[in-house]
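Note that this complex is displayed minus one protein chain, with the remaining chains in position.
Take a look at chain A:
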Amino acid sequence: MDGFSKSIGGGGPNVPAGSHPAGGSQAAAGGGATQRTQYPYVTGTSVIALKYKDGVIMACDTGASYGSTLRYKSVERIKAVGKHSIIGASGEYSDFQEILRYLDELTLSDHMWDDGNSLGPKEIHSYLTRVMYNRRNKFDPLWNSLVIGGVKKGPKGDEKYLGMVNMIGTHFEENHVATGFGNHLAIPILRAEWHEDMTFEEAVKLVEKCLLVLLYRDRSSINKFQIAKITTEGSTIYPPYSLKTYWGFTHFENPAQGAVGSW
């Protein structure tokens, strides 16, 4: 899904003249009909997140690839939204920047009410689901998988929230989520080892375990990660750091040993 070049509607049907081309459309040669195929260009890889005792912890690497080239190595793919939430994105980075702009407008009008209320993670998740699903229905998706996590006071006290929405509008809420390769590599680990009310240290250890597996096995990941947490006190995005990797396996030494060849 994310990171793979795919065209929607293939050599597509000609869109009737009445419709307006939204951003991202490519006009077909010969003018008139526009095709809304889209390819992601600069993409981020997996994001993983889980609920723990004080709130939600989210982590991802800081890389953005341009196809198979690891073009940008210091990209922040997790951002704070309002007072109660953090959002992480994988997929097309420019679409994530656009989503952040939509969220800026949303939080601005929320702020201007000045009525003591503020948007929580559930509301932001709901808003983004509408945005993503409606764009998909216009064949002009925002090519992202988004993870929204946060804590907000509800009728039953502080309620933690963690949800995901992707480019086709599929959305759900869970105790732990992952996008992209994380779905295949991190979710099994999280399912086995996540439990209710983990401490921050336990949560970081579990997250690092997943990140390490992704680093070894996902070719578009890099060894530079950022962890973010959101609690009732607010959001914190920690500075990037690297994990220790081990490559000293015997089979990695002298890799050309059993090779057949004339030299």
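Throughout what follows, a residue touches a chain if its C-beta (ideal position, glycine included) is under 8 Å from a C-beta of that chain, and two chains touch if they have at least 3 such contacts; residues count from 1.
Quick note on the criterion: contacts and distances are computed from a predicted model.
Student: Name the absent chain as its UniProt record does, using one of the following: "Proteasome subunit alpha type", "Adaptor related protein complex 2 subunit mu 1", "Vacuolar protein sorting-associated protein 29" or "Calcineurin B homologous protein 2".
Tutor: Cross-referencing UniProt, the chain left out corresponds to "Proteasome subunit alpha type".
Student: Just to verify: which one of A:His111, A:Lys153, A:Arg191 or A:Arg219 makes contact with the chain not shown?
Tutor: Checking each option in A:His111, A:Lys153, A:Arg191 or A:Arg219, the one touching the absent chain turns out to be A:His111.
Student: Please identify, in ascending order, the residues of chain A that touch the omitted chain?
Tutor: Interface residues of chain A facing the absent chain: 105, 108, 111-112, 114.
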